[in-house]
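Mind having a look at this structure? Questions to follow.
A single protein chain has been omitted from the complex, and every remaining protein chain is retained in its original position.
Labels A and B are assigned to the chains in the order they are written; within every chain, residues are numbered from 1.
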Amino acid sequence: MTSFDVIVIGGGVVGTAVLKSLASYEAKTLLLEKASDLSMGSSRANSGIVHAGYDAEPGTKKAYFNVLGAKMLPALAEELHVPYRKTGSLVAAKGGGEAGLEVLLDRAKKNGVRAEILSREKILELEPKISPEIQSALYAPDAGVVSPYKLTIAQGDFAVLNGATVKLNEKVEGIERAETGFIVKTSKGEYAAKAVVNAAGAGAKRINEAIGEMSVEQVYAAGDYYILDSKQSGVVNTVVFPLPDEKGKGILVAPTADGNVILGPTSRRVSEAQAERNAVTREGLALVREGVNRLISGVRIGDAIRVYAGTRTSVGSDFIIEESKSFPGYFMLLGICSPGLTSSPAIGEYVAEWAAKKFAFKKKEKTVPLPKKFKLSACSIEEAREKAKEDPAFGRIVCRCEKVTEGEILSAIHSPVPACTVDAVKRRVRAGMGRCQGGFCMPRVMEILSRELHLPLTAIRKGDEGSEIAPYEVKDGYEEL
Amino acid sequence: MNTVCIMCPIGCALSVTEESGKIVVTGNSCLRGQKYGESEFVCPKRVVTTLIKGEKGGVVSVKTAEPVEKKLVKEVLKEAAAFRLSSSVRAGEIVLENVAGSGVALVATADYDAK
Partner (left out) sequence: MKNFDVVVIGGGPAGLAAALSARKKGASVAVLERDDKLGGILNQCIHSGFGLHYFGEELTGPEYAKRFRDAVLQDSGISVFLETMVLSLSKDKIICALSPAEGLLEIQAKAVVLAMGCRERSAGAIALAGERPAGIYTAGAAQRLCNIDGCLVGKEVVILGSGDIGLIMARRMTSEGAKVKLVMEIMPFSSGLKRNIVQCLNDFDIPLRYSTTVTRAEGKDRLTGVYIAPVDEKLAPILEKEEFIPCDTLLLSVGLIPENDLVSDMIELSPITKGAVVDERRETSLEGVFSAGNVLHVHDLVDNVSEEAAIAGESAALYALGKLPRGEKYAVTPSRGVRYALPQRIQAGEGKVRVYFRVDQVYRGKTVAVASGGEIVKRKKTAVMAPGEMQYIEIDKTALTGDVSIYLEEV
């Protein structure tokens, strides 16, 4: 049985943030993820907003970690070469909504967040297409957008590059106490660890139960989203929210870090079983369309290239970020819903410091930086020329919509946390994320995966087990029909 | 027999019967429909296109060199499903003679390089 200092359960943005922060210490770490890739839960399907920090109630963990995380995120994104843009955000109010904005402004002050209330005239300078109904807005210049799944994956890559182990497709089935800490039993094996960090997101309750910790009540809210073609990118410049209500921050309109436009989410209470399925609803999409029209005029829904749903898991009104009292060495990260993405770097640091202190991990003198990868769509003509000369695979474009070369795909397949599925390739290099949604490149990406992973084409999956894209050969079982 | 005429976009619903040795087409609006109805009644034929698997992987597209009787289409497909190509072929070359006893050959419509 292999022994580790720390085992992190869950490969979302929080779990990988912990792993990334632990990579600065002399500690042997393992991350276990039940799905086929990192970022397969809430981290892949959320708004991708870096919240400035005015929304959370002063004094809460949400407020503390949000404000701290928002300050850390720009540098982290730069360090890991993750798409991030500081766009600023607006909470837009109709006439009569000023009181609501004042409440937010007051919280911003208490949380130490820069914010001001703008008149319609000033709003128009930022958002020329703001709806005519909007009269005032709370402007927070430090808000931004980040690619949540790319951040998650890059944190995992960085950690692996610096000695961590990441195991995908491995579900935790039981946790036992041992003399030296814990034994974690998975679908594939057993591992010993001094400390276990529960960052399992929607699965955190199950992990708590597996160890025998208090059972928590998780509440699941699903949200529907539209992603629009990058040609709509001029329609909005900042993250535009409506005034929040009891259901959440409401349906927003924002640019994405990768240059698309995101609309959503709704907030539908769903069951635990539904939370795993992420089904988009027609009613939800209709609500998004209505919500968007109240904020920004001239958004062309006809330019949608994708719809999806994501689930947020909450436990009570605040984050639970604490070491278990009954099981010392077991650290719980529960109910990390919004602003979880923004908070994640601060949560990662907090947990790493806790572990370092408890187990006296030494800080490494230096870490290996994550190398910046070549990206055709972001480079100059001269760089493209040089790269294609150096390696012809970078001269072969596989995804025409997003201009992704075979070389980029190969590098994703052979990255520290390897991309082994079509969707995993897509999340890393955007092949299939453009306007044709993989209609052209999907078979070609499958061919490359088949070649590189030495698997028959029929075994290539979209995502998790059971999602083979073309599972049969032609004529298989023809006689039976 | 009832069928739909494919000679033009109208798509007349044809009814074809045999009355005292004579084929009668009704529902058509022109002579082309009459002829189509007759041929579909007497002996409808189709060009069958399908894939043939290579012994060591890969597929090649094929077609029947001539239209075959419609009632043989499923047999042609069945025989094609069971057949494995063992050597390379060029487009236009015969892959399988007299498929399903139709008297017609399956011909490659693209090149295939045996692995």
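Just so we're on the same page, a residue touches a chain if its C-beta (ideal position, glycine included) is under 8 Å from a C-beta of that chain, and two chains touch if they have at least 3 such contacts.
Note that this is a predicted model, so its numbers are computed, not measured.
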Omitted chain - touching chains that are shown: A, B
Which of A:Phe158, A:Tyr191, A:Tyr226 or A:Phe241 contacts the chain that the document leaves out: A:Tyr226
Residues from subunit A at the interface with the omitted partner, ascending: 226-227, 231, 276-282, 285, 301, 304-308, 376, 381, 384-385, 388-389, 392-393, 395-397, 400-401, 403, 405-406, 435-440, 442-443, 446-447, 457-458, 461-478, 481
Residues of subunit B (touch criterion as defined above) contacting the omitted chain: 3-6, 8-11, 29, 46-51, 53, 57-59, 61, 63, 70, 73, 77, 81, 91, 109-110
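Rule of thumb we're sticking to: only the chains that are shown with their structure count from here on.
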Centre distance in Å when subunit A and subunit B are each reduced to the mean of their C-alpha atoms: 53
Touching residues on subunit A, where the partner in the complex is subunit B: 473-475, 478-479
Subunit A partner contacts - residues on subunit B that touch it in the complex: 51, 53, 59, 77-78, 80-81
